[in-house]
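Here the complex is missing a single protein chain, while all its other protein chains stay put.
Chains here go by letter, A and B, matching the order in which they are written, and residues are numbered from 1 within each.
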Amino acid sequence: MFYRENGQFKSSYRADQQIFPIAQDRIAIALLLLVAFVVVPLGVSDYWMRAILTPFLILSLAALGLNILVGYCGQISLGTGAFMAVGAYAAYNFHVRIDGMPLIASMLLGGLCATLIGVLFGIPSLRIKGLYLAVATLAAQFFTDWAFLRIQWFTNNSSSGSVSVAGLNVLGMPIESAVQKYIFCLVVVVVFALLAKNLVRSAIGREWMAMRDMDVAAAVIGIRPVYAKLTAFAVSSFIVGVAGALWGFIHLGAWEPAAFSIDRSFQLLFMVIIGGLGSIMGSFFGAAFIVLLPLFLNQLPAWLGFSISTALASHLETMIFGALIVFFLIVEPHGLARLWSTAKEKLRLWPFPH
Amino acid sequence: MKLKSIALTAALVASTLGAVFAPSLAQAQAKEQFFPLLVYRTGPYAPNGTPWANGKQDYLKLINAQGGINGVKITFEECETGYATDKGVECYERLKGRPGVALFDPQATGITFALTDKVPSDKIPLITLGYGLAASQDGGVFKWNFPLMGSYWTAADILIQHLGKKEGGLDKLKGKKIALVYHDSPFGKEPIPLLQERARMHGFELSLIPVTAPGVEQKSAWLQVRQQRPDFVLLWGWGVMNSTALKEAVATGYPREKMYGVWWAGAEPDVKDVGANAKGYNALALNGSGPDTKVIQDILKQVHDKGQGTGPK
Partner (left out) sequence: MGFFLETLFGGLMVGMLYSLIAIGFVLIYKASGVFNFAQGAMVLFAALAMARFAEWFPLWFGFQSQVLANILAFIAAMAVMVLVAWLIERLALSRLVNQEGITLLMATLGIAYFLDGVGQTLFGNDIYKIDVGMPKEPLLVLQGSFEGGLLLSQEDLIAALVAAGLVVVLAIFFQKTATGRALRAVADDHQAAQSIGIPLKRIWVIVWSVAGFSALVAGIIWGSKLGVQFSLSLVALKALPVVILGGLTSIPGAIIGGLLIGAGEKLSEIYLGPLLGGGIEIWFAYVLALVFLLVRPQGLFGEKIIDRV
């Protein structure tokens, strides 16, 4: 009844091709942005912003990058943690070695370094497919794990191998408090989400989707596989690299290579699959699910009033997490984004049954 | 359908009750200090982390049983980190807002690094007992870090001096080979600068053999030890790496008498599994061990005998 397109006529191509053609969608997004930018910083506690919303935003950015590679282009990659690490360490080196380097510039340059590495490790995808490629990308993961521990230059010759950044600011505004960090991440994520959405709606996005669906047929109609696959790796690694720089600089403050280990790669892949392959919105849903669920499970015994040992709580969390993953895959293999779009379809007809 | 809505209402009621009672509980704890304990009872470091966490809890319970510190009781809550930095940061953020937070003990070097940047602005002391940032011994720079009982530099130094004493003088170390089998992480890499400096001072050859975390498969490290035939091996591991190292030493025939572990490589879980083959292995110890020390006796008497012990005796 409320979610109808009746009366909304478009009179220009531009209007017809906008990301949210339905006015109700535009209002909803505007409200969401208002809540995110205004209500949350004013109303929500520091703990929530620091420990829940900021990691959620950064990981959803990384999941967005991975979704472009896995969901839109169909190349399974298990080495995302590696690209995050490259982005973080490269940004660190630019930040520390060049005096007066602006934060945004070092993060973007970190992303570019991740792009180079991503393209390098994406070259095997031209020959190797499917599960073999997935396991081959683990080579990237383990190689960067080793490189950032062993090659002293990357960590600015710190004796322990751990690096830290402090005193971040953008154009003179400090990024220290929980609110400032949250707003900074939010701005970066919104900008990148918009760019990514437009990218996947464009010609190159269609090339990626053609490669995913049937790469031989795509090559037959003139889509160059090298170009499509490598650009997918490049764009995806850039976004993941920037997310890695955000994770290290903004969320952790001081990190070691173990922060970007294979667990992180699996976590991001979970987010993408649960959220929905091939959907920008899905990355956010997946990230919310994966970030909030363990915290929720952790706090649940306390809320329900009985106390159990932390080891048992941790194991139960793992068990329930695994069981919910399987449950979600059975119930909706296309992810939460598909659930969302089904809900929207039903909403169009509501309150009528058909 | 009906069952579902009943269940839903019950959950809502339970959570609201919990939320209602929580603030009043906080007010009742005015005369208490809160020690958040970041522990890891799961993951590859659990064999060492679990007894350590149990011991910490038992000791705090002992202090409470003896009347607290000047009459102030200690409350504590454990938060599971699994030795992961981001979980440690999340635990820190969640627990730092509690009333009466006295200090933080991260129990892990990686988490220490991350929290070192945060404690100055939150003004909470960060206690690191025998681990953490070795450079934080400089209190002028790291004002909120309190490394107790020595750092990794102290540990490495003590080991070298002990070896020197065994040989009959530090100058007798000249020309000897000492291998460091270390956990490839900031924890394992901390002693390297000091050992390199000592190698320069006394003329012994230092070889560095890293073991990729978590140290589950160490055959190549110990084949290298066999190839180099060092006079001594310093073991700088944690968790499952320690027992695996001892087992590989057995398998490659390196005499355990020549192995010296840092205090994190010298606990009972590390050798229990290896059994009789670990005989002769040496390690540093920060504390008295065995059931005869007074502290252990007190804990057994005042905590475990009253049924309040954490974990097995």
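The rule is short, and it goes like this: contacts are C-beta pairs under 8 Å (C-beta built on N, C-alpha and C of every residue); 3 or more make two chains touch, one makes a residue touch a chain.
What you see is a predicted model; the values in this text were computed from it and never measured.
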Touch with the omitted chain, as defined above, among B:240, B:265, B:283 or B:296:
B:240
For a quick check of understanding: of B:129, B:199, B:250 or B:300, which residue touches the chain that isn't displayed?
B:250
With respect to the chain omitted from the figure, which of B:123, B:143, B:165 or B:272 is a touching residue?
B:272
Which chain A residues would touch the chain omitted from the figure, given the whole complex?
70, 76, 124, 127-132, 134-136, 138-139, 142-143, 145-146, 149-151, 214-217, 220, 262, 266, 269-270, 273, 277, 311-312, 315-326, 329-330, 333
It is residues of chain B that touch the chain not shown, namely 41-44, 46-47, 50, 184, 208-212, 214-217, 219-220, 223-224, 226-227, 239-240, 243-244, 247, 250-253, 269, 272-273, 275, 277
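Going forward, only the chains that are shown with their structure count from here on.
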Using mean C-alpha positions as chain centres, tell me how far chain A is from chain B in Å, no decimals.
33
Can you list the residues on chain B that touch chain A in the complex?
14-15, 18, 39, 41-42, 46, 50, 78-80, 82, 84-86, 89-90, 93-94, 97, 109-110, 113-114, 116-118, 121, 133-134, 184-186, 189-190, 192-193, 210, 212-213
Mind listing the chain A positions that touch chain B in their complex?
45-47, 50-51, 55, 145-146, 149-150, 159-162, 164, 166, 176, 251-256, 258-259, 263, 295, 298, 302-305, 309-311, 313-315, 318
